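Yeah, one chain of the complex is gone here, protein chain that is, but the others are all in their spots.
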Amino acid sequence: MSKKAEQSESFIVEGKLALPYAYFAGRVGSTFITTIRDQKKIMGVRCPACGTVYVPPRQVCDKDFTDIRNNWVTLGNSGTVVNFTVVRYDDRHLPRTAPFVLALIKLDGADTPFMHILEEVAPENVKIGMRVEATFAAKTTNTILDIDHFKPAPEKVRMTTERPEAGRKAWTPGDEPEMQEKRRGGKPDMSTPVIITAALTGAATMKNQNPAVPYTPAEFAEEANKCWKAGAAMVHVHARADNGMATHEHDRIRATHDAIKEKCPGLIVNLSSAVGMGKTAEQRISQIVAVRPEMASLNTNTMNFSIIDRKTGKIFIDYVFENTFTMLQDFGKAMEENGVKPEIECYDMGGLDNIMLVAKQGFFTYPMNFNFVWGVAGGQAFRAESFIAMMNALPPKANFTTCGVGTEEFPCIMQSCLLGGHMRVGLEDNIRMPNGEFAKGSWELVEVAVRIAECLGRSVATPDEARMIMGLKKK
Amino acid sequence: MGKRVAICAVAQVKNVPAYRQMRFQNMLLECFESIMEQTKVTFDLDKGIRNIVTCSDDVFDARTISNNGVTDVVGAHFRGEEKMAQESINGLGYAMASILSGHDDVILFMGHCKESQTESRRMCTNLAFDPFYCRPLGMDFQNVDALQARAYMEKSKVTDEHLATIVVRSRKNASRDPFARENRLVDEKEVMNSPMLADPIRQLHYYPVTDWAYGMLLCCEERVKEFTANPVWITGYGSCMDSYFIGDKDLASNFSLKNAAQRTFARAGIRDPRKDIQLFELCDHAAYQLPLWAEGIGIADESKGGAWIDEGGPDSYNVNLSGGQLNGNPLLLGGAARAIECFLQLRGEAGKRQVKGAKRALAHGTYGAAGQHQAVVIMEI
Amino acid sequence: MAEYWGINVEDIFNSMKDRFRPEGATDVTASFGYDIREEGKWKVSVFHGTLAAVEKIDNLSGCVATMVTDGETFVGVNTGTVDATNAFMGGKVKVEGDMGAFGRTGRMFRKYVPPRKEMSTRDYLVDMFGTVESRFKKDAARDLDFIITIEVSGDAGGVWSVIIKNQSCTVVNDRVDNPTVTLEVADKDWVDLTLGKTDAQTLLAAGRGSVRGDIAIAMKWGEIFEKYVDPMGGGEPEQELLVLKKTISVGQKFSTGPIMGKFLNGLKAKKILANKCPKCGRMQLPAREICADCRVRVTDFVEVGPKGQVRYMEYVYYASPDPLTGETRETPYGMVNILLDGCTGNDTFAHLIRRDQIDLIKNGRDDTPGTRVRPVWNEKRVGSIFDIQHFEIDE
Partner (left out) sequence: MAHRKKNRNVGIIGIGQTKHSSHREDVNQPEMIHEAVSAALTDANLTMKDIDCIVHGNMELFEMVHQPDLWHTLGTGAYGKECIRITTGGTVGMTIACASDNLVASGLYDIVMAVGFEKLQEGHTTGGITNMADPLWFRNLQTGALTGSKAYELISEFGEERAKRASMMYRIIMDKHAGLNQYAHRSFGLEFEQLDDLIKSSPKLVGDLKLIEMCSQSDGACAVIFACEKKTKELSRHPVWIRDHITVHKEEVFQIFGYHKDYPVLQSHRFAADQLYKRNNIDKPLEYFDVFEMYDPASWWAVDWLRDFFQLRGDEHIMLVEEKEIMIDGKMPINPSGGVIGSNPIGATALIRVAEAALQIRGDAGKHQIPKPVKHALASGFGGTMWTVLMMLEKELNWQEADNGGILGNQR
């Protein structure tokens, strides 16, 4: 300033910047917060294009600009601290007096961590990687503070973030006839890794039965990815339309197949040649030829395939699942000619016999891969001795896996694992965990299968090992 | 970029903790008169200044349309005026673009910020967060920076000792600049004993509250001789925005700075910043940012920030000889402060901190939580 | 009396007692008139915060304000069918008398909610099947030829058959021969299903209902019929949308700087100091660092006034908040632009006029002087614009 005298005229006037505001959370934000407030449940949104599960939620994915507003995913109320700071200053905008901890917390099931307050732990004891869980506020503010804070949580019993194969030596195929001998002698081959297949959906399980049932290609990819991480080597897939209906549309099936392959390139995709009720033979096989997955199901007999009240016997839906010998022959040939390995679905011993008759034509490549299916209304129920009978009826060099509807799932896969066979689980067959709670996804059922394998001392097959075992050409 | 834009003159008031005797109009007026004096530029409609780019902020000024208060003292009465409501370095980029577009030959670029006016600059930056998910948690630039500091220090093996070195050096360098905020010189021990603000950021790791204003005159290449014999050229500008939510970002990745730098280098024809640029001014409003941004612009190896400090990287690459933002510039104006230092160095007017033979310099500015928005300018003689 | 959306004007008035909110009427003692064209006049009287009377009356004298409108608009505004602001701005609603007082009625009554006429399950079934033909999507039924029979059990039940043939749809309330598919479902379940409250998979999985015949055809229902619209407007409840109300307040230390400081210190000393441009001579009130016209620093001060003439007064009816205090200003008030003695041209000075003198102020121009005014100084002065309380007429 030029003149000192002038400066003396200057003084300070205390004032305020004070204006009223009314912020709108919008539909997405309101859903997120009212769900926390009313249901004590934290949700994220999943981008169907890139698969990212975002917290806090948003209407569009800012990475690829996809509209994601309706793809809500319920997340765990606990998670892991990925970063934190201890705020050691006081200021009017802060929700707590210093010192308090602000942490970036990655909730179970979310891909992006979000910020919150961490309490009930001394700041010096906060560690990156520690497990924390939400404590909900008693009084609502209709903001993120409806979660009052996070606090330390007990370690999760088992957290499958990667395939349980670390440190394990890769398996190499031994002498196949010897394997047969062992089994014949009643000594199952426990050295072969067990192939776990996740059947992500059937033609019938719907989201209202279990919200984890995937419909869109991106959902399939995400679910498949989780199963792969949990230990599955293969996924069995019935593609769906957006509304959840089974579809025979080639484009949709291809999109679903490709989405899975893009997300988890190594995973084996096994498509269905049943597709859903009321489809023609042409609709059922043309999609397999068009998409050419590594593997596809091949159903072995014409049978009842109905929905019947298990308690009362009342018939809800009566339906005949048609699989004539001609279809067996045509489907089988079409698959083999197109490099698609059939997975032969046997609902009873008759089905197994049927395929062995057709197999005499000689178009099947070896080893043949069978799946014993239990508990379909129209097929046989699970019985341990039936299982052994089926196994003993298999042709040489055959592999077998198994699946069961509803509660039959767990005993049958355990027996299969015990007998040196493989295991299929997933929401197609069963939507609940052994304790009756809903499974969070097929991946959680895969985790059960992994535990069974661990208990029996069998290693879990990687996709490439599964290819060697089942005789798939590596793609 | 084909054509070049010249900075003909710069002016500034001294960085101080609080100008209690001046309101921002007084601060700007000093700079305005200095620019007029240095360049003899006029407001003639055919030949003079027809557009002014200013930089200020409504929240820091506690004033809606904060540029309304500066209209008179930047000469904008019956001329154009546009306010860069972002980091000041973008104002420099925009002023450059306005001249390259042909729309204007001469642009006056001025900015101010009185951080001392507000009750708490943390409360101001808290308002940069959305009202439902982040603001209620008390997130502000300082506590969010702390998360970035933790992530980065872990990644690049930067220690509390390294940060102390950076602070000591910053204050020493700044003591050679007559316009720098006058801070006490400290030693490493004192830095490491200074209280934590938000772990791992300590009090002395963070830039202090500062008031400042500046002015610059820019003009097109054809007319530069009318205003100065020693122009400094701006030959590149680039910026980049990262995502908003803290959890969406890879905090230590330098995503936006790398993009901004690469865009700028491409425009300025720079292949290797280590060889092609002799002086760097980085906006390190916290100590950990010096090596982080150095990695981002490519003068420190990725994930090697700690080793870079050990090897004397800041001095060998002439980084922040002004003391950097860490010594004290308003948060909003760090980029302009960096560019002014580059200007003075390139013109050989940097006094005791003068580097010899610098032909090309880089000025950097950043804004937002954990460096969400980044921008870079290249200046040459 | 005419009905609008099933409601007549009297319904609104008759329900006022139930809808009255005492907390919205604190300190109110007044009568409000309603002149509803071709419907009649009503007078609503509030006495010390209680609703004293709602009467249909010919004489509306004594009302502080009267709303004049037509029956449709009145019912519409009260039920939310018509946007009140639009009706008011568009001239469909007028208020005679004290507009501000009338505004308080908005807070005195809860919104009118028409009594709900419940629909029974039977009503729904009849309506649902009754609208099937109109909801048929011809284009979606190309090449389709089938009959769906729906056997609805329960008290409200019955049998309906929907016949699709040649892209046309016929519904009969009976069995027909050879249905392609037969659905069996309970009455309430069919209603829930049609309203979208449940879905077929859930019902079938829970054993509540069965399908005989071609199930694929049954699954086409959703594709060939438009969604049923609930006449009760129910179905999905409107989502709660959150609004977060906050007054953001950040303390500030505004420095006056030397120029404004000198001006404000002048007020403290009961002096009005203009600063004068050394180049063009214009006076600046309040003082500014620079003359914007000449772009030169202005440091000279000249004492002007304190009396002067009004050149223009803003007659302010609109109550706005003061951003420095957050408080709402009392209206009406007058902001005067005064040409203080010693100033010329446009060098006016803005301040407030004494509230009771607003209507006496005349603006000056050219050779016609405006009302002469003088400042009223505060006893205690701190160096603020309000060291002058206001100006008043200088008689």
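As written, the chain order gives the labels A, B and C, with residue 1 at the start of each chain.
Note that contacts are C-beta pairs under 8 Å (C-beta built on N, C-alpha and C of every residue); 3 or more make two chains touch, one makes a residue touch a chain.
What you see is a predicted model, and the numbers here were worked out from it, not measured in a lab.
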From the touch rule at the top of the page, work out which displayed chains the omitted chain touches.
A, B, C
Write down which of B:H103, B:K189 or B:K359 is the residue touching the left-out chain.
B:H103
Write down which of C:A2, C:M89, C:A269 or C:V302 is the residue touching the left-out chain.
C:M89
Per the touch definition above, residue among B:D242, B:E281 or B:E295 touching the missing chain:
B:D242
Where does subunit A touch the missing chain, residue by residue?
13, 15, 17, 19-29, 58-60, 62-63, 65
Which parts of subunit C face the unshown chain closely enough to count as touching?
85-86, 89-91, 94-95, 99, 241, 243, 248, 252, 254, 256, 260, 264, 286, 288, 292-293, 311-318, 320-324, 335, 337, 339, 344-348, 350-352, 363-366, 384-386
For subunit B, residues in touch with the removed chain
1-3, 45-46, 50-51, 57-59, 62-65, 67-69, 71-72, 76-86, 90, 93-94, 96-106, 124-125, 127-132, 220, 222, 237-244, 255-256, 259-260, 263, 267, 367-369, 372-373
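Methods note: only the chains that are shown with their structure count from here on.
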Inter-chain centre distance, subunit A versus subunit C - centres from mean C-alpha coordinates, in Å
48
At least two other chains touched by the same residue of subunit A: list those residues.
1, 7, 10, 12, 15-17, 21, 23, 25, 29, 33, 143
Which positions in subunit C are in touch with at least two other chains?
242, 244, 246, 248, 250-259
Footprint of subunit B on subunit A - complex, ascending:
1, 7, 10, 12, 15-17, 21, 23, 25, 29, 33, 54-56, 62-63, 83-89, 91-96, 102, 104, 106, 112-117, 123, 141, 143-145
Could you please specify the touching residues of subunit C with respect to subunit A in the complex?
199, 201-202, 204-205, 207, 209-212, 214-216, 219, 222, 239-259, 261-262, 264-265, 299, 321, 323-326, 383-384
Interface residues, subunit B side, partner subunit C - complex:
19-23, 25-26, 29, 33, 43, 59, 62, 71-73, 75, 77, 114, 116-120, 123-124, 127, 131-132
